[in-house]
Every structure is written in C-alpha cells, then in structure tokens.
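A single structure is presented below for examination.
Just one protein chain is left out here, and the rest sit where they should.
By letter and in written order, the chains are A and B; residue numbering begins at 1 in each of them.
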Amino acid sequence: MRHILFLIAKHASRILLITLAGGFLAVALARLAPGVDEREIDTRLSDESRAAIQQSHDAERNVFHFYWVWLGGLAHGNLGMSQALNRPVAELLSERLPVTGRLLGWGLLTGWGLGLGLAVPLVFLRGRAYDLGASALAALFLCVPAAVLALLFVLLRAPAALALGLLVFPKVFRYARTLLQQSAALPHVLTARAKGLSSIRVLFWHYLPPAAPQWLALLAVSITLALSIAVPVEVVCDLPGIGQLAWRAALARDLYLLVCLTGIVTLATAAAKSASELLGETLRPLS
Amino acid sequence: MIWLRNISIGILAAIFLASLFAGTLAPAPYAKQFRDEPDAAPSRQHWLGTDDLGRDRFSRVLYGTRISLLLAPAAAFLAAVLAGLIGGVAGYRGGWTERGLMAAADLVLSLPWLFLLLAVRALMPLNVAPIHSVMITFFILGCLGWAAGARVVCAGARSLRNSDFALQAQALGCSETRLLLRHVAPNLRPILLAQFWISVPVFILAEANLGILGLGVSEPVPSWGSLLRELEGLTAISGKPWVFVPLLLLIVSVTSFQVLLMDQEMPV
Partner (left out) sequence: MTYRSRAVSFFAVLLLQVCAVAQGGGQLRFCLHSDPKTFDPVLVEDDASERVRYMTGGFLMRVNRLTQELEPELATSWKLSKDGRTISFQLREGLHFSDGTPFSAEDVAFTMQRLMDPSLHSPTGDAFRSGEGKLQTQVTAPNKIAVTFPAPVASLDRKFDQVAILSAKSPKKEMAVLGPFYVADYKAGAYLLLNRNPNYWKRDEQGRTLPYLDSIRLDIQQNRDTEMLRFLRGEIDLIDTVDAEYFNRAQTEEAGSAHDAGVSLDPEQLWFNQTAKSPIPAYKRAWFRSTNFRVAVWEAVNRDDMARLVYRGRAQAAVGMLSPADKFWFNSALRARPYDPQAALKLLAQDGFHLQNGQLLDRDGHTVEFSVVTGAGNKTRERMATMMQEDLSKIGIKLSVVTLDFPSLIERITRTFDYEACLLGLTNMSLGPDAQMNVWLSSAENHQWNPSQKQPETAWEAEIDRLMRLQASSLDPKKRKDAFDRVQQIAWEQAPFIYLVNRHALSAVSPKLHNVQPAVLQPYVYWNIDRITMNAEAASK
C-alpha cells in the first residue's frame, strides 16, 4: 500500500512539473511566432487607440513575467482574460470542457472498439485477404482529411463522435495488429493454443498481458491523438469545445487561452501516461 | 501472397514513374489556366477535368505526386528513426533517462508547434522557392512527429530489457550499444514500421492543413495535400466524383506500402 502511495505521489509530482513546463513553453512558442493584434489595421481607430492596443500587449512581451503573473492568478483561481473572446478563461473552459470530454469519450470508445474489433480476428483467422481488407479500410480513414470526414458527417447528420472514432481507429488498429502478432509468436501462446484453450481465454490471458505496458502506452497515445483530431472535427461540426477554442486562440495569439489549453492537454497527456505506467506496475505480477 | 506483393510493387512503381515522367505524360503544364473551361468535367482533353481556375487536374495530380510521395515518406522515415532512437534508448536504459525522454515526448505531443512553424516561415525570405519551403516544412514535421511512436517503442524496449536473450547477451559481455542495436532494435522494427505507415498519410494531410496557415507548398505548385484541400467544401463533395481521385491515389499508395511492409512486420 505504501509502495502504491509512493508511486502515486511520484507520478503526481511528475505530472505537475510537466504541466507547468508545458504551459511555459507554449507561451514562449507563441511569443516566438510573428504576429500582431488584427485590430491594428482597423481604419476606424485613431492613432491613440492603436497605441493603446499595442500597449495592452506589453505585459505579454516578457515571457517570464507573464508566466509568473499567470501562476499567481492560478493560485487564486484566476486563469486570466481571453483577449480573443473577451471573457474569463475559467468561464470558457468550464463551458467547453464537458463538450470535448463527451466527444473524446465516445470517440475513443468507438476508435478502440473498431481498432480492436478488426485487429483481434486477424490473429485468429490468419487470412491475408482479411488482413488486406482491414488494412485497406484503415488506410481509407487514415487518408481522409479530418475536415472532409467531419463535413460528410454533418451532411449525413451523424454524430461527430463517430467521425472522431473513425479517425482514431486506423492508428489503434495498426499498433494493435502489430502487438497482437508479436504476442502470437510467443512460446506460451503457441502452447496454450496447442493445448486447445478457447480463443477468448487465449486472448485475455495470454495475448494481452505480456504486452500490457505497450497497450497502456497505446491508450495514452490515442488520447493525445484524439485531442489533436478533435480540433478540426469541432471546427467543422461547430461543437463549442476546447478544440475549437484552441484554434481561435492560436490564430489570435491569445496567450491566456493558449497557456491554459496547453496546460490541459499536457496534463491529460502526462496523466494518461502515468496512469498507464501505474496500471502496468500493478499488473506486472500477473504477466 | 507473392502476387499481391508484386501488384503493390507494380502500383508504387507506376505511380513513381508517372510522377518522374510527369513532364511527358501531363497533357498540359500544371499551372496553365484554361480560363474558358473552369470546373470542367472529365473529357478527352482533360482526363480528370479542370479545377476552378481551369487548370488540368490530371497534370496537377502527376506533378503533385512528386512532392508528396517523395517528401512525406522521407519525413515519416525521419520520425520513425527518431522514435526508434529516443524510445529505444529511453526504454532500454530506464531510470532517469526514460523519465526525462518520455517527459520530453509528452511535451512534444502537447505543445502548439504551429507557432514554431510560423516562426520558421517568418525567418524564410518571401521569395523562397516553393520546393524549399515545403522541404523545410516536411523536415520540421519529421522532427516533431516522433513523440507518439516513441512512447510505444519505449514500452516495448522496456519489456525487452529483461528478456532472456537480452540477459544472455549481457552475460556474454555484449556492450550496451551493441545489445541495443543488434538485439533490441530488430524486435522493435514492427512497431517502427507501423509508425512509418501511419505517418506517411498524416504528413501529407498535415502539409495540406498547414497551407491554411501559409506554410506548405505555395501556388501554383501542386501537392496531394493541396489537391485534397479541394474536398473541403460542400460544393466539392457532391456532384464531382473526379475530385476524389487524389484521395483514391493516396489510399492505394498507402495500402500498397502496407502490403510491402506486411512481411517485414513479422516478429523476429
């Protein structure tokens, strides 16, 4: 028990450090990129107003100062004000996170269901024709631009989460196929099959456990991939989630939004990885 | 299925040769605008019709193949090599090396790298040749595309660290580098090939999406990515099936790659 608590504490501090580093680096990258406030070419504005707009961004020029101020605000629950949308970032995130959460949840479920659903029969059927067919199907969804598929789903009035799932599944399928084939060649698996154990039993007790760390790593990777695919899906399907917000923040160089969104993505990525490692360490005695 | 492999080789060779001899095969220069025939349907003169500026689509697909089929696999190869190196070293060495490198992978996956791409674009002269601009874009994509694969490779290398053959090799006095390169790496090949296979279309599409931000290939040079952008519109999706030819070509190429890699993916 103490060991598990120690592991949790270790991973939690790792997640925190990576998240803080991610937020800082996001701000640094945004400052590195060229670009000024679009309002500066508004012909209605006087020179004084234009100067005021430039001054309003002065506080953001020093990356260290900006991040320090933001951290201070974070300690008080103030995530800053979005310049692009003119609203508190905390309010924006609280409205939009559930939307993206639902999209990702259903999308990952669909993606893994399809990916595993195609990969698992592969190791039992062992047919080249099936392998080719499944690979061609995966290739199709790997090659279709996310925006095009999302638009097609809007046309068909189909749920956006299904579009996300179809875009995630080729990557899950590809890695799953490889991991299952690797496991299929292991001596204990061959022995289990030779001894006549049922396919389900062989799958859950002999195929999956040896590659558990890699499955868990794949799960963590798929969460990050789904987050990146969510951006075009939300933009095209007009879902008011954080993906759509991230796109606007990037285009507008909205630093407060960017630092918060990057923090969330980094947190999710690092947490997924840590969860997979923790689970792996817990399951190790079983493999 | 040897015949299947041969068909795949044939398809890829045909696509490659067609792009190489695009100058001879193309019925018109890719930039020439037949302004009296915009959005034309396929005909004897224009086998895949024309785009909205009257440019021959078949010619643009041929020339576009050069950029996409050469540069995207190169970038994918780079990403796979980096994933193998970083993930392999991290998983094999373990400890702080693994923690540090995987933390870097987490950051690479999470950060908004488009700002780096924008900064690179800003540093390049405005008159940079389109091919140089797109080569730099693909190079950066390759340098940044390793993180997802590295995580899976790391997990794989970690489990191989304590395998029987690794322990035996160590006991026989095999150096760490030799062990990593000669014994562990080959077992990671299937995962790396999966990573490569996924990355090729992803980078082609990424180049198209970066066009929205001013990166990628500039007009009038075509690429599969820019041709695929034609699909992003309500008017494009319905009534003009010939605009889907670049997508079909991409799917066929990626599937052909997959067939070729199938045998290579069998575990050692």
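The rule we apply is simple: a residue touches a chain if its C-beta (ideal position, glycine included) is under 8 Å from a C-beta of that chain, and two chains touch if they have at least 3 such contacts.
Owing to the predicted nature of the structure, the values given are computational and were not obtained by experimental measurement.
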Touching the absent chain in the whole complex: find that residue among A:35, A:117 or A:159. A:35
Consider the whole complex, including the chain that is not shown, and state which of A:7, A:32 or A:85 touches that chain. A:85
Consider the whole complex, including the chain that is not shown, and state which of A:7, A:45 or A:186 touches that chain. A:45
Hey, which chain A residues sit against the chain that's not shown? 33-50, 52-53, 85-87, 91-92, 95-96, 99, 151, 154-155, 235-238, 240, 244, 248, 251-253
Spell out, residue by residue, where the missing chain touches chain B. 31-33, 35, 38, 52-54, 118, 121-122, 126-127, 130, 211-214, 218-220, 232-235
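In the analysis below, only the chains that are shown with their structure count from here on.
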As a quick test, compute the distance in whole Å between the mean CA positions of chain A and chain B. 20
As the complex stands, chain A meets chain B at residues 14, 17-18, 21-22, 25-26, 29-30, 32-35, 128, 131-132, 135-136, 139-140, 142-148, 151-152, 155, 170-171, 174-175, 177-179, 181-182, 185, 210-211, 213-214, 216-218, 220-221, 224-225, 232, 246, 250, 258, 262, 265-266, 269-270, 273, 280
Chain A-facing residues of chain B, complex: 1, 4, 99, 102-103, 106-107, 109-116, 118-119, 122, 148, 151-152, 154-156, 158-159, 190-191, 193-194, 197-198, 201-202, 204-205, 208-209, 228-229, 231-232, 234, 237, 247, 250-251, 254-255, 258-259, 262, 265-267
